[in-house]
Structure formats: C-alpha cells, structure tokens
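One structure below.
Note that this complex is displayed minus one protein chain, with the remaining chains in position.
Up next, subunit A:
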C-alpha cells in the first residue's frame, strides 16, 4: 500500500487567500502531528514532539496576533468569544509546557499527550464554529486574504520544521527555544499587520 503524505498548510498548492481555510488546514496538520507522536517511539517520537510543540506555539501565537484581535471588534459578542478561546489556549499552553519538560519516553507522557490532544481538538472546533464563521461573514475577500498573508509571513519567520534534507532532532533543537519562537512569530505578525 502506498502511503501518501499530507503537506503542511503553506506547503501545498492552495491559494491561501482565505485566512479561515488556511487555519482550518493547519488544525488538521496539528492533529496529524499528534498522531505521529503517538505512533512513534524513541528518537522519532522526540523529533515529532518537537515539531508538534513548535507548530502549536507558532499557530496559536499567529492566531492571537492576527485573527483574535480582528474577531474581538468585528462582531457582536466577539470580545467574549475570543476570551473563551484565550482561556482554552492558556490551559493548553500550561499542559504543553508541562509536557515539554518531560521525557517523551516517560510512561506518563502518552497519557498527558492524549489529554492535550483532546483539549486542543475541542479548542480548534470551538474556534472554527464560534469565531471563524463570524470572521468570514464580517469581512471581505481582500481582508481574509490579507490576514492569510500575515499568518504566512509570521510563520515563515518562525520555521516549525527543518528545511528538507536536515530532518534531524539536533537541527530541530537548533531552531531555538519555544519562547523565542513565539516572540519571533509575534514580531513578524505585527510587522505584517502594519503594527510593527
């Protein structure tokens, strides 16, 4: 049986002219990485988990900088919808940083990872249903495209995976700590949104 690989959002040939479609595909990329971590062991799991941590950090930061501020002012009740999402993100980040300090071979690792997977998935669906739907109907195609560009620009400044040919754990680590990654994403997003 041939196994096909689904490229990350941004690496496929989608036009990426709609921030909501882009983020929804990224939600799938995150779920795929959870599966990859779960299915692997040893060095492979360590490597997959590093990529998951980075993608989650960059994705959530980019959302916080680009779509949440827009949603907050774009529709009635947006303030509360975003507050709910931020509370979920905060809880997920806490679990994530606890996991980040753990050895991926620790017997408790998988159990916690599964809990995080559930939380992240519920958060992603809540965004799609209660926030993204309103974003799409509150703005026009040009702004959806502008926000998609901002997300991509931010993520380009904070690579979540090594370049092709250097897929090793060591190179991954060389990308720097997660906090620095989030800062870089934030700066790039602000520049892209013209607030830098």
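Simple rule for what comes next: a contact is a pair of C-beta atoms (placed from the backbone, for glycine too) under 8 Å apart; a residue touches a chain by one contact, two chains touch by 3 or more; residues count from 1.
Criterion: contacts and distances are computed from a predicted model.
Engineer: Since a chain is absent, check the UniProt entry for it and pick the matching name: "Ferritin-like domain-containing protein", "Transport permease protein", "GGDEF domain-containing protein" or "Phosphate ABC transporter ATP-binding protein".
Structural biologist: Hidden chain identified via UniProt as "Ferritin-like domain-containing protein".
Engineer: Of the residues listed, A:97, A:121 or A:139, which one is in contact with the missing chain?
Structural biologist: Checking each option in A:97, A:121 or A:139, the one touching the absent chain turns out to be A:121.
Engineer: For subunit A, which residues lie in contact with the unshown chain of the complex?
Structural biologist: Contacting residues on subunit A, toward the hidden partner: 1-2, 4, 6-9, 12-14, 20-21, 24-29, 31-32, 35, 117-118, 121-122, 125, 128, 133, 136.
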